[in-house]
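With one protein chain withheld, the remaining protein chains of the complex are depicted in position.
A and B are the chain letters, set down in written order, and residue numbers restart from 1 in every chain.
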Amino acid sequence: MSDNVITDINGASSAPAENNACCHPQHAHIERARPSGPTKMAVESLSIHYGSVAAVRDITLQLPKGEITAIIGPSGSGKSSFLGALNRMVELAPRSRVTGRVAMDGNDIYAPGVNVTALRRRIGMIFQKPNPFPLSIRRNITLALAEQGVRRKADQERILETVLHDVGLWDETRDRLDKSALELSGGQQQRLCIARALALNPEVLLLDEPCSALDPISTEIIEELIVRLRDQLTLVIVTHNLGQACRLADTVALFWVQDGAGRLIEHGVCEQIFNQPCEDLTASYIRGRKG
Amino acid sequence: MNTTWKDRLLLSALRLSAAISGVIIVLIAGLLVYESLPALRAVGLGFLTDSSWHPAAQAEEGAFNLLPMVAGTLALTLGAMLLAGPLGLLSAIFCQTYAPLWLAGLYRRVIELMAGVPSVVYGLWGLMVLAPIILKWQAPGVSLLAGILILALMVLPTMALLSDAALAKVPLEYKRGAMALGMSRARTLWCVSVPAARSGIITGFILATGRALGETMAVLMVTGNVVQYPSSLFDPIRALTSNIALEMAYAMNDHRSALFVSGLMLTLVVSILIGLAEFITKGRTHA
Partner (left out) sequence: MLEGQVTIASIHERPRAGLLDFLTALGGWTASLTVAGAIGWILFDVFAQGLSNLDWRFLIEPVQRSGRAGGIGPLIVSTGLILLVCLAASVPIGLLSAILLAEFSAQGNRFVAWVRRALDVLAGVPSIVFGLFGNALFCIYLGMGFSILSGGLTLACMVLPLFIRSAEEGFRSVPGEYRLAGFALGMSRARLLFRIQLPEAAPGLAVGLILSVGRALAETAALIFTSGYVTRMPSSLADSGRSLSVHIYDLAMNVPGGGPNAYKTALVLVVLLVFINFVTTWIAKHGLHKRILSL
């Protein structure tokens, strides 16, 4: 059954700009109800191995431009590895090996000659645990800017203010920009990390369970922020929180461990996945019977 | 009833031993002060104002200016730290970032081995190999420069091993954060990892400085031991520590006491440095 899904998505991937949000023809009406934009990133038969152990196997998936894609699934199903493959962070893990194709705007990001640091500046990433540098709030944001080529003090200041406004941190921090970022609360730290990534004006933002270490109020603020970013950016969020996926995502992808590696079970627009899943596995996971 | 008489006996023994270990430093300080007192009374400011260092058993008959040797010690320490500081930090960076894993492990072992080589062996090499090389360039060979080079090698392990440990402790999240922002390896290192490991690196530098100030044998063997202010790198000089080692054998009364004064000075400076290092380390654990 799941093989069918993969085949279908493979079929769609040959025309990446086309509609590709659902897996089965009988759900075509939902597809039409929420048309997706053109594809920002296309993943084709991606497998990731650590040494001889496969983390994910044969994933094919499109990320529609300007939308939020949520990746859900039980622990160990390779969600974070998949996310890391999208900006080549996965290569930092020892003995990791990536096969298949990942393209952004049609360009293979694993092609030889790709500047990985430049790539990562265009595809931002937010981690599970907020990880601001042990430097001042200002420095946290300007550090990577200098490398991006923004060296003029005035430009840096302008961007600093803009992104802190964007994440709703400006009023809270304007008086203490030169204080250590580690003095901020967990939620504020996570927003600073998002601001830091936004300062580089990325096209894609990857979020790896960005709220799992935060309290409910901070979570709500971050979720609002993610929704606001929706139209400027293509977002991918890994989450264990089905409610969060439901609240935020346009499309949802379910990963599951099969034969010792993470596989893509189902991918479709949010309403369809939550209301009329094609797969029994999806249905039982959504209803909390499995996972 | 969980405290038996045996346990009470044990605890007393433990406390007694710990008290002995703790008291040694008090004994050292006390004895240094006590032995220094005669010279401090008899010479006083003469340690700074006398015409030269020509000590005698009776204070009135001699001259006790320690400043040229203080200058010698400072010049040696400064020079050695200017070399060992950057070299040690770069060594640590090499181990943490640029070296293949096996080479980093090997290099760490080499540095640990360096820390274990006795100072007389460094001195012997300095005297037999290094000084003659400098001599070919400029006489007399045994000089401030030879002392600086040897001393730099001797204190480098302290700097390198402590910086290495500090860099290793930088949380992986910082590095991942920097990588995800598309920062290059070198910028991640200099702008994130090194600042994050700052307190450990500074502690290493301070402790290495303390070792450089207190080193005796190697310095004694390669610096020529002429009591004078150094005017160039090729001048022979005498350090405070060498002075003690050289004159202790025949010093009497006020002269001997004057040597204890220089020992007291060294101990005070080194203790302050250690206190500083401890303060910096503590400051970080609180933050």
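Everything below uses one rule, namely that contacts are C-beta pairs under 8 Å (C-beta built on N, C-alpha and C of every residue); 3 or more make two chains touch, one makes a residue touch a chain.
Note that the coordinates shown come from a computational prediction; the quantities given were computed from them, not determined experimentally.
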item	value
Per the touch definition above, residue among B:99, B:165 or B:233 touching the missing chain	B:99
Which residue of A:68, A:199, A:214 or A:242 touches the chain not shown here	A:199
Full-complex contact with the absent chain, from B:40, B:71, B:120 or B:165	B:120
Interface residues of chain B (partner: the chain not displayed)	2-4, 6-7, 9-11, 13-28, 31-32, 35, 86-87, 90-91, 93-95, 97-99, 107, 109-114, 116-125, 127-129, 153, 156, 160, 182-187, 189-190, 207, 210-211, 213-217, 220-221, 241, 244-245, 248-249, 259-260, 263, 266-267, 270-271, 273-275, 278
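The rule is short, and it goes like this: only the chains that are shown with their structure count from here on.
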item	value
Inter-centroid spacing, chain B versus chain A (mean Cα positions, whole Å)	52
Complex interface listing, chain A residues touching chain B	87, 89, 92, 116-122, 124-125, 127, 129, 131-135, 143-144, 147-148, 180, 182, 193, 196-197, 200
Footprint of chain A on chain B - complex, ascending	171, 173-174, 176-184, 187, 191-192, 195-196, 287
